[in-house]
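Taken from a larger complex, these chains appear in their original positions, while the remainder are omitted.
Going by the order they are written in, the chains are A and B; count residues from 1 in each one.
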Amino acid sequence: MTLEYTRADFQTDQEVRWCPGCGDYTILASVQAFMADLGLEREKIVFVSGIGCSSRFPYYMNTYGMHSIHGRAPAIATGIAASRPDLSVWVVTGDGDALSIGGNHLIHSLRRNVNIKILLFNNQIYGLTKGQYSPTSEVGKATKSSPMGSIDYPFNPVSLALGAEASFVARTIDMDRTHTTEMLRRAHEHPGAAFMEIYQNCNVFNDKAFIELTGKQERDHNRIFLEHGKPIVFGPDSEKAVILDEGRARVVDRSEVAAEQILVHDEKAEDPSVAFALSRLSHGPHGPTPLGVLRDAPRTTYDGALQHQLVEAQAKRGPGELDRLIRSLGTWEVR
Amino acid sequence: MHSDERLRETLDKVVIRFAGDSGDGMQVAGNRFTDASASFGNDLATLPSFPAEIRAPAGTLPGVSSFQVQIADFDILTPGDEPDVLVAMNPAALKSNLHDLRRAGTIIVNTEAFEERNLHKAGYDSNPLTDGTLDGYNVIEVPMETLTKEAVKDSGVSGRDVLRSKNFFALGLLAWLFNRPLEPTLQWITKKFGKRPEVEAANSLALRAGYNFGFTTEAMKTTYEVKPAHLAPGTYTNITGNTALAWGLIAAGQCAKLPLFYGSYPITPASDILHELSRHKNFGVRTFQAEDEIAAVGSAIGAAFAGNLAATGSSGPGIALKSEGISLAFMMELPLIVVNVQRAGPSTGMPTKPEQADLLFSMYGRHGESPLPVLAISSPSDAFLATVEAARIALKYMTPVILLSDNHIANGSEPWRLPDLNQLPDISVPFAAANNGNGPFLPYYRDPDTFSRPWAIPGTPGLEHRLGGLEKEEVTGNVSYDEDNHQLMTDTRAWKVQNIANDIPPLEVEADEDAELLVIGWGSTYGSVRAAARRVRRRGLPLAVAHLRYLNPFPINLEQVLRSYRQVLVPELNTGQLSRLIRAEYLVATTGLNKVAGVPFRVSEIEDKIVEMIGS
């Protein structure tokens, strides 16, 4: 059933409490508008988050929701999705929440391919705890807990997700509401776990971390929008291209290479190798950075398989009967 | 078959322990003996003992596996303190079990295993069969390997596999010695090995050969008989605590008219609950083997939010990891059953050994003020109804509930008189269906009686709401940092749990008229305490006995019960945790009988203590 909703239907009576200028506002607007547009019954939608600025999100979504504990949202969402295939389950998380304390649940929910949609708001900082470096902060970053610069080499969330057998991986950026909306739709349509990294500006503790992708000057030079079946070209005049060079993705001047040499994006590839190679184009992000759906290769979902086993078990053995169960180990009578 | 004219002595009870290498099939032998005795009509109780978590090399002391069973013609309560009969399949089995045997007990040894290499592995310098170690015992030497080989030679089994049947040889011998029927075992063999006829044949042949060996040899002058017990009429099955608990969860799901969700991560000795539940998908049971215990409790919280009867189970180290999640469920006031099958701690401790040292941890193992109902199971068969009761409380009061079991209950077994399923309570609670407010739904608008908040599950139109771990405003459930609200919510959560005392039965006391001593226990000490009490009474000493199923809140009459006796003895397999709770709550002096040795109480330990106290 598709319903007529407006964005307001997805707003709650709770005052939105992020710093003025925070990228979270933009993402919230995109998600609310997307949901209104999608027309899924509001009561069938669940937003689960952990702890962090980003994780306040559920309070502002007029759906079912849970602002849980730090890092555990994917595990909680797994319990919901595995037992309620009728629901649309979304996880909102941050780079600390998902990649630091919650890293294990993230990679396991991806490999299991549980039908949850994970929105990782990556601001490359711990916002809520007032600005320590995170697992996506760049080496050398000076923060409260790293006054001499961070010495932790950061994750590339897309690489990590691909290494963890994710069946859907996408990346977008807070400011680009159209693209964000498109990615949300794609995540929604993908059956199974969808991992979506959203670059999100924290203007208080890590302002302009994504300036290369958002700055008026830089952005057109650095946003590589991937489109399935299309050669990967970018730049203000589409003058740049991506090729595979001995298995590695490389940015070249389009003029330097033959048209056939340009990598044609295949998000459906079962083998994630090329998606992985693309993810290595940029770390941080610095310079040209792929945005869009890197991978969308459906396979059996966890909840689907579980449901299937329940049905099969019932078909084979009939619905469970308690009376038979408690006698199943053999009985004797005392008179 | 019937016995020859040798002496046939009638006993009221006997304790038998099968001991051998982990590869010797002692658990099977013990279980078969148990089942045969059960269907014969004895009462019984069993205590398996596995080698510690890791497989040890064959023939060594850590590799010994044993199974103890007590059978009796009256209702017994424990697997017995001291075996009357020990079956020792090798030197290591003899060495590690001999000290438990009663004086002048019977030892059946597999003599052929007592060769140099095995003696050495067990740490014997000389052969105990010949060096006088066994003087004073009634030793029956049996060359079990030769006899088994001989017996199965036509079965089709060959090579080293031949010796695998020797546990059935031993079992046959025991069957003869205790006048047990062979049929149940033969049937079981057919059922189990029917698909491998040579194995079926070998085991059957070995069983009969053992029986016949007893019949024909002169080794044993007497056979024994334990008459059927006068148990309450009904249908019985022999069940372990883990199985009963798993079935209790399934039953609770049915009583609550909810699908069951069990999120868990394997850990000794709780894994079997997961295993058992995963076999019953046709009941609509969903099991989720999580990546760790944090995810296990997380998934269960999600499932509870989504409208399942949700449970998670583990043992000490895993429960520690669940602490933060349980605290979240407590704050969100979601129903959740948390099973803790206690094992000996701290840290990894002794994973295969029982202990009761997680009571205070259950009470206080969370940050902040977070009181939870705590229930304890008292014996294997008790696990079924105790679990249903835990579910009832969780659902009615919208709260996580801690359900305590332990290694002794989990793996021990006893006959269970099957309950009348029609008598199981209806523990269903309606989901919220209509908005209870004028504006948005009010998830913390409480029921005036139970103080429970409504359970509105996703999919219900109009009741969209958000829960979370931050302090909630009363009624609305919005985030609140208000001082008075925090005080109110803290008090309300505590009161809600305290109020459950009005919804549970008062503590029953089995008291003699002029008793001045109360023995009060909880959990798996049930059997040994009752057995000790029986012995004390047989001595003509008066006492009162009570057992707590509810550790939080306590039954409302507990204080009055405690104050009715001059002395209160609290036997516990810990350093005095229930004692501390009682003392803190009621300022009543208690005497602890405490043991932290990874083994249950011997009945005599409790008996002696009671007698000492009454005398004093």
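One rule holds for everything that comes next: a residue touches a chain if its C-beta (ideal position, glycine included) is under 8 Å from a C-beta of that chain, and two chains touch if they have at least 3 such contacts.
Quick caveat: nothing in here was measured; it's all calculated off a predicted structure.
Enquirer: Given that a single representative of each chain type is displayed, how many copies of each does the whole complex contain?
Expert: Counting every chain copy in the structure file gives A x2, B x2.
The working rule: only the chains that are shown with their structure count from here on.
Enquirer: Using CA atom averages as chain centres, what separation in Å is found between chain A and chain B?
Expert: Between these chains, centre-to-centre, one finds 44 Å.
Enquirer: Can you check the complex and tell me which residues of chain A touch chain B?
Expert: On the chain A side, the touching residues are 12-14, 41-46, 48, 51, 58-59, 61-69, 72, 75-84, 86-87, 104-105, 108, 306, 309-310, 312-314, 316-320, 322-323, 325-327, 329-335.
Enquirer: Show me the residue ranges of chain B that touch chain A in the complex, using the header's touch definition.
Expert: These residues of chain B touch chain A: 35, 38-39, 41, 228, 231-239, 243, 247, 250-251, 254, 259, 261, 263, 280-286, 288, 290-292, 294-296, 298-308, 310, 324-325, 328, 332, 384, 417-418, 421, 439-440, 458-470, 478-479.
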